[in-house]
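This is the structure I want to talk about, given as structure tokens.
Note that this complex is displayed minus one protein chain, with the remaining chains in position.
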Amino acid sequence: MKQHLATGVAAAVVLFAAGTGFAADETIAVFTKNQTNPYFQAVRVGAETAAKTLGVKVEQYVPTKPDSIPEQLSQVEDVIVKKPNAIVFIPVDYKALVPAVEKINAAGIPVTNITDRAASGNFVAFVGADDYAIALATGRALLKAMGGRGNVIILEGVKGSLTASDRLRGFTDAIKEFPEVKLLASQPANFQRLPALQVMENLMQSFPTIDGVLAANDPMAIGAIEALDGANRKALVVGINGSKEAVDLIKSGKLVASGDFNGFIQGCLGVEIAVRNLRKESTPKEIILKPVVIDATNSSPYETPVEQRTCPTLADMVSQ
Amino acid sequence: MSAADVAVRPRLALSSNFQQGLYRILAAALLCMVLSGLSEAFMTQNNILNVLRQTALLFLMASGLTLVILTAGLDLSVGANIGLSACLAASVIKTSDSAVLGTATGIGCGMLVGLANGALVTALRIPSFIATYGMMWMLTGITYFYMAGETIHGFPPAFRQLGIGYLLGIPMPIYVMLLFLAIGTFFAQRTVWGQQVYAIGANPVAARLSGVPVPSRLVLVYTVSGAMAGLASLIILARINSAQGDIGEDLTLPAIAAVLVGGTSLFGGSGTVIGTLIGALILTLVLNGMNLLQINASWQPLVTGVIVLLAVWISTRTRRMNE
Partner (left out) sequence: MSDAAAATTALPRVPGVAFALIVLCTGFAVTSAGFVTPTNIANILVQSTILLLLALPMTLIIMTEGLDLSMGAVLTLASIALAIVIISTGSFALALLAAVAVGLCFGFANGLLVSVLDIPPFIATLGTLGIAQGLSLLATDGQSVVGIPRSIEGIYSGALVGVPLPIVIATLAYGATHVLLYQTRFGAYICALGGNREALRVAGISVRGMLILVYLFAGLMAGFAALLMTARLNSAHPTAGIGMEFDAIAAVAVGGTSFERGNGWLFGTLLGVLAVGVLRNGLNLLAVPSSAQVASIGALVIIALFIDGLRREP
């Protein structure tokens, strides 16, 4: 019986490999942080979409333990053995993964950095959004909608994340521009919905009047809205991500605005740049996406799900 | 542990459990007094209802788990089970627009997972720690695969009542909690099957020799634990109105902590369902207090760790004093 088991397992593994196929064309290895945050799924979809257009193959590497630093390091080491033609890299932590980037550089594999700017390393290019600028613009949108006065709270992201700290700075600077707005509290809710709901519930106990909520991402904004609805209280809320759910809420009037921070474009551009670099075509050193705030006036293009969108070309982006 | 101990144990166990429960209720009451002194927002109607609602969710997750731990077993897959059940239920609700179908899916999925755990532990004779650990990974993989990084959101209002609805001014989850508190306590204390569960935990060999069908009771407790996880997942769905692959992350250890803080012994055979409720209440009070006092979130794991140690130490001391 053990022999049958052995044959069965070996057969399964062979079938696996046959399924993944032998790639004769260029292979790009794409690294993202986890499997559950829709942002990174959008990055992966963007990467696949661009790959199809350009005729290259993409291999996705995601840690089995979400946001695991040692695991991403191990994955980089394993991938280097395979020698993909190029790598598109989102570091789980922009400081701790520097040794991984150094290994990639030492192996001579060209690597493009997207989303979180790594603290150091040689990259073909960096594609990202300016979290600070997005938060600043989104914050201003909320405070303007509030008429420039009232009490606000901030829901922060994960402590230690560059994205979270940049967005926090953007929000606080926006508040500084409106002297009649008071910041009641600023609490982390881990970029997640349920923690944001519970934090909001608790804050509503301590503060009877909350006029505005600045949430560093959409899931937290939506969690806050759920908490407000549950307590029959009203406040103006903004988030960041431009997710489908947020757009729906903008249309129904429950969400004021959402900063556009969607991974789709970054995934597209990351792969495009990697491929162009391989084919010896010119590539820009850096693309920082312009901050766009999605509100009721401009939400239509964001209603298409990412799987159906087409990648912008580099020419489109550079000409902006 | 000899057969004589088993014979003597039930009489002592009852009063010991009662003492345990009493100490815990006192601890919870003390916490409430301290918190209302430190924060004027604590003793408000809204906050109390919030605390009870959050406790209800934790209790539901931990209630089935109590039965498993009573048999000296462990279920590490609770969180992952909730994740998968929630995602499947959400998907069914969205496509069929039927809250009933979705509820059935959620609880059904939970039960199937529990059944699988029970099978691994009894038929394949894999220690529960490892069996449920392996199951946790498999469920997580399936959930990730199924959700593919997407979010399912927007459920019908009828379904949402389960999480956000009120009846006579009291949130629905609290009624669900009370219902299952009653069912669980009745089962554990007043039915033969319940007593058999205690017996298996206290002394599996003696239980088997005295005619208890150990494997089928074990399968039962794991299935119940899974079903309760499925139920908890529905309430979470109703509350946050969405489902995502990581919905069950970080839920297992707090559930286990609630059971242990509630006085149930890891060695099996001792503990109560109401103890788990009080354990859940104590843990929720601590978190609520830290939020109200705006204590840096970084302190939370530390404070929770200390509370868990204190609670169990007291529990062990009093159990020793009774022996």
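Read from first to last, the chains carry the letters A and B; within each, the first residue is number 1.
Methods note: contacts are C-beta pairs under 8 Å (C-beta built on N, C-alpha and C of every residue); 3 or more make two chains touch, one makes a residue touch a chain.
Just so we're clear, the structure is a prediction, and the values are computed from it rather than from any experiment.
Engineer: For the chain that's not shown, point to the residue among B:Gly21, B:Gly108, B:Gly141 or B:Gly165 touching it.
Structural biologist: Of the candidates B:Gly21, B:Gly108, B:Gly141 or B:Gly165, B:Gly141 is in touch with the missing chain.
Engineer: Who touches the missing chain here, A:Ala119, A:Leu184, A:Leu278 or A:Val292?
Structural biologist: Reading the full complex, the residue touching the unseen chain is A:Ala119.
Engineer: Using the touch definition from the top, which of B:Ala131, B:Ile152 or B:Val224 touches the missing chain?
Structural biologist: Of these options, the touching residue for the absent chain is B:Ala131.
Engineer: Could you tell which one of B:Thr44, B:Ser96 or B:Thr316 touches the chain left off the display?
Structural biologist: Touching the chain that is not displayed is residue B:Thr316.
Engineer: Which listed residue, B:Thr71, B:Thr151 or B:Ser265, touches the chain dropped from view?
Structural biologist: Within the whole complex, the residue contacting the unshown chain is B:Ser265.
Engineer: Name, in rising order, the residues on chain A that touch the hidden chain in the full complex.
Structural biologist: Against the left-out chain, chain A lists 1-2, 5-6, 9-10, 13-14, 16-17, 20, 35, 59-65, 67-70, 73-75, 77-79, 81-82, 93, 95-96, 98-99, 119, 158-161.
Engineer: Since one chain isn't shown, list which residues of chain B touch it in the complete complex.
Structural biologist: Residues in contact with the chain left out: 120, 124-127, 129-131, 133-142, 144-145, 253, 256-257, 260, 265-267, 296, 298-306, 308-309, 312-313, 316, 320.
Here is the rule we use: only the chains that are shown with their structure count from here on.
Engineer: Based only on mean CA positions, could you tell me how far chain A sits from chain B in angstrom?
Structural biologist: Those two chain centres are 34 Å apart.
Engineer: Please name which positions on chain A make contact with chain B in the complex.
Structural biologist: Of all residues in chain A, those touching chain B are 34-38, 40-42, 44, 66, 159, 185, 187-188, 192-194, 197-199, 201-206, 219, 222-223, 226, 229-231, 243, 245, 248.
Engineer: So in the complex, which bits of chain B are touching chain A?
Structural biologist: Residues in contact with chain A: 39, 41-42, 44, 46-47, 50, 54, 144, 147-151, 153-154, 164, 236, 239-242, 244-247, 249, 288, 291-292, 294, 297-298.
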